[in-house]
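Heads up, one of the protein chains got dropped from this complex, but the rest are sitting where they should.
So, chain A:
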Amino acid sequence: MVFMNKTLGRHLREAVKSLGRNAWMSIASISAVTVTLLLVGTFLVIMMNLNNIASNIEEDVEITVLIDRTADQNAQNQLESKLKNLEKVENVQFSSKDQELEKLIKSFGEKGESFKLFEQDNPLNDVFIVKTKVPEDTPVVAEEIKKMRYVENVQYAEETVKKLFEVVNVSRNIGIVLIIGLVFTAMFLISNTIKITIFARRREIEIMKLVGATNWFIRWPFFLEGLFLGALGAVIPITVLVVSYNSLVNIAVPYIQGSFVELLPFSPFVFQISAILLLIGVLIGIWGSLMSVRKFLKV
């Protein structure tokens, strides 16, 4: 693949000329890329945000170990060192029942005032909050702790996390199948557009071969044409992405502030997705053009 700088201008002109000459086919291919990338973009935005939320929750996964009320200080210390000695545990924090009540009151906001009645006679337990090194280990560790002495019960958000990951996985699989189908459609359309260009220029190509133009010299304009079709197809999706994600962030953030749901920040997320979309568009274009160049341009 020899890139001849002195002839690049010529190849670019030829490629642009072809785009104009097959205007309708060009528009069709660009539209196919546009639709594909719009879906890819939407999909990526949703998936990456869901993933982010899931891992936020996952990271928050902590095991609350309710300490038996009969445990004295000595028993409690023993339990704490036992917990800390578990291989998969990262850290153990003590939280007294008064602290727990305070947290509970806070989490209910204004309505929480009514819990203040319990300050006199707190029904809650003292707890250890245990964090595992790896989120996936949470269930195993929880089971282990359950069997220890002076442990009344353990609580963790097992089901929530499991379900969320299931949703992420299923929608990811559906999305991938859909996108692969669309990518192939777009590639097929681009390769057809370029086939038309090759056909329209078969005389020129014949003469180029005859007078000894190198194969890459002949291929370059078609290669660039495909690349342009793909890149132009990425323009609208990227614009839509930038504009709509920006307003989404502006509208949604006040509502979801403070909850475990959070959107990925506009920058650098949107720029990363834009780069991915442009890259996919360009790759679709190049691949499409290589398909017809190989098939119809026997050089």
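Here is the rule we use: a residue touches a chain if its C-beta (ideal position, glycine included) is under 8 Å from a C-beta of that chain, and two chains touch if they have at least 3 such contacts; residues count from 1.
We adopt the following convention: contacts and distances are computed from a predicted model.
From the set "Cell division ATP-binding protein FtsE", "Glutamyl-tRNA(Gln) amidotransferase subunit A", "Sulfurtransferase complex subunit TusD" or "Sugar ABC transporter permease", the protein name that UniProt assigns to the chain left out of the figure is "Cell division ATP-binding protein FtsE". Screening A:Met208, A:Val249, A:Leu263 or A:Leu283 for touch with the missing chain picks out A:Met208. Among A:Thr7, A:Thr42, A:Gln78 or A:Ser96, only A:Thr7 touches the chain left out of the display. Although one chain is not drawn, its touching partners on chain A can still be listed: residues 4, 6-7, 10, 203-204, 206-215, 217-218.
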